[in-house]
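Below is one structure, written out as structure tokens; comments come after it.
Left out: one protein chain. Kept in place: all the others.
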Amino acid sequence: MSPPDLGAILFTGAFGLIMIGILGIVISTHLVRIVLSIVLLETGANLLLMLSGYRPGAAAPIIIDGVVPAAMVDPVPQALVLTAIVIGVAVQAFMMTLVLRLRSVYGTLDIRELRARLERDLAQEAGIGLPTSDDAPDVAGVGTARAQGGDA
Amino acid sequence: MSPVLMFVLPLLGAFLLPIVARASTMAGRLFGPLVLTLNCVIGVLAWGAVSEQTQVIALGGFQPPFGIAFYVDRLALLFAIAVSLGVLLLWPDAGEDEAAQRENTLTLVLAAAATGLALSGDLFNIYVFYELTAVASYGLAAARRNGAAYAATLRYVVISSFGAALMLIGIALVYMATGTLNLAQLAQLAPGTLDGPLGLAAFVFILIGAGVKAELFPVNTWVPEVYAAASKRVAGLLAGIISKLALLIIVRLLVLVFQQPEALQILLTLGILGVITGELAAWYARDLTRMLAYSSIGQLGVMFIAFSIPGPAGLYAGLAVALHHMVVKPALFLLAERQGGALERLAGSAQASPVAAGLFILLALSLIGIPPLPGFWAKFLVVTAALAQPGTAYLLSVAVILLAVVVEASYLFRVIVQLYRRVPPTEVGDAHDGATLTVCAALGLALIAAVLWLAPLGNGLQGIAAQAADRAGYIEAVLPAGVSL
Partner (left out) sequence: MRNYVSLLFVAGLAFLLFVISGQLDFGAAPMLIGQAINQAAPEQVGAANIVTSVVLGYRALDTLGELAILFTAATAGGLMLGRARAGATHDPEAGFILRTAADLLFPLLLVVGLFIIVHGHLTPGGGFQGGVILAAAFFVPLLARPGTHFDHASFAVVEGLAGATFIVIGLFGLVYGGEFLAPLLGQGEMGSLLSAGTLPLLYIAVGLKVGSELAGLMAHIAAYEAVDS
């Protein structure tokens, strides 16, 4: 069997990470899993950007003891990915503080429940009823739109 | 004075604000507005020079395309001044404790980042400033620190991070195809390298990424919740100013790099969808904040339709709508600060603050597009430019815009009726506070001034749009005589 193509492996890895990340964001219901999926997605994107600098047989762009290598890889994607990694870390750190606060305030990390609580809190603050059917049982205790004295 | 300072000074101010605030709380409160005022002054002073000739600033002394270049034409400087002015007017006066000081820091960073976005001429630099704007807006969106704010912000962060990763993938594809990141050099190389499926895919990825902030359909699901959960000033900042900057990036890329007609078609489709979903949702909304949020999605849809019209005519129309929205939306959100909440709660507001109610009517009429207010002229430009284009898609967009006007009139009049409803004096709410009212009045006066000086304003905008659409001029300014170090 012929040796596998290096480019194909690396690109599959990058695109694979991206797809796993996107799939995770879209399917997960637990908040921490969503955060981890975002980490995977960003890792995949960074890997893809890194791969654009490769030259077969080229050395790292560092001058050691005054010797300049004959062929060097592209330094620009390395600088770009350095920046992108730090940006990713910053956003992930902030996301974790949000997760901590949500756990304290709402007691749950399930996004479906968080969604419902968010809608309820926003409706309560605005003083309107939740958009439910007029015949629904009054579980939330907030009252339906009609009961709140909706306008004519 | 170099326009670079318009980016550097607010950032320096943000870094130093925690230290200044520790030294003296009074200094901490005044520091931000002072820096922003200085910024506005620098911008206005630079206008004369930039009007004569576009400035290209090679940062670090490294010539583009190897270093990063700031491209300061009239459009960029206009937006830079608008950012400083807008953030100054919408400054969150949250108090003197540590949380307020952090909010002020975040607002200064937001101003710096948005200015950088307006001025930058390098693709990855745009990505960095875009992310900076995003992180600052995350903090500001959650600044109220109740459960709803956290949940709404988290949704926003997830969607925005997804978009940012896609934008990075798009930039990676562009770099792999062309080998450069400078917008002018990309404009030179695009016809050969980026006009195939690779270029279109890169455009779609970058569009989705920038579209999160520009409230593009379908990545705009975060908008109503965040605007409802954040303070109204922050909502005004995001809806009025930051969304326009995101739009500006997309426009620059369309003009310079992604010239294929499919790109314009995608933009047109998403714009039409945005108008339809936004206006219909606004019609169904039962509280003022969400109504304004959905309405802003609809207006941004109109801007997307305008920018999907090729040539200076489309740019002119889109610019007019964008600038008009930049004045009206923050004013409306400021008014909603006191009047926000269920529409029923608005009843009798006119008795408490007649000036506010009058301003609301003025702003609403302009938003709908009633002549002679500027909103009418802006939409008129879009419609005429779209009708001049061949193809049924543009006809459909005109129909959608006109229908949207009807829907807007319907829900905005519903609010006005509530405002002027007679209620017994005990049920009348609080009046607006003086400072907010002054800012809104100033914005209202700006609208009326625009009516009075319509012709010169229109000519000026047309000139700015023509300069922005001049692709060859951009390349010539940044890379005058080929490429050299």
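By written order: A and B. Residues from 1 in each chain.
Throughout what follows, a residue touches a chain if its C-beta (ideal position, glycine included) is under 8 Å from a C-beta of that chain, and two chains touch if they have at least 3 such contacts.
Nothing here was measured: the structure is a model prediction, and the numbers come from that model.
Taking the complete complex into account, B:P197 is the one of B:P197, B:G434 or B:P456 that touches the chain left out.
Where chain B meets the missing chain, the touching residues are 2, 4, 8, 11-12, 14-19, 22, 57-62, 65-68, 98-99, 102-103, 105-106, 109, 112-113, 116, 124-125, 128-129, 131-132, 135-136, 138-139, 142-143, 145, 150, 173, 175-182, 185, 196-198, 201, 485. Even with one chain removed from view, chain A keeps its contact list with that chain: residues 5-8, 10-12, 15, 18-19, 22-23, 26-27, 51-56, 60-66, 68, 72-80, 82-83, 86-87, 89-91, 93-94, 96-98, 100-101, 103-104, 107.
Everything that follows uses one rule, which is that only the chains that are shown with their structure count from here on.
Here the spacing of chain A and chain B, counted between their Cα centres, is 24 Å. Residues 124, 128, 131, 134-135, 138-139, 142, 145-148, 150-154, 157-158, 161-162, 164-166, 168-169, 171-172, 175-176, 181, 225, 228-229, 286-287, 289-290, 340-345, 414, 418 of chain B are the ones touching chain A in the complex. Touching chain B in their complex are the following residues of chain A: 18, 21-22, 25, 31, 34, 38, 41-42, 44-46, 48-49, 52, 76-77, 80, 83-84, 87, 90-91, 94-95, 98-99, 101-102, 105-106, 114-115, 117-118, 121-122, 125-128, 131, 145, 148-151.
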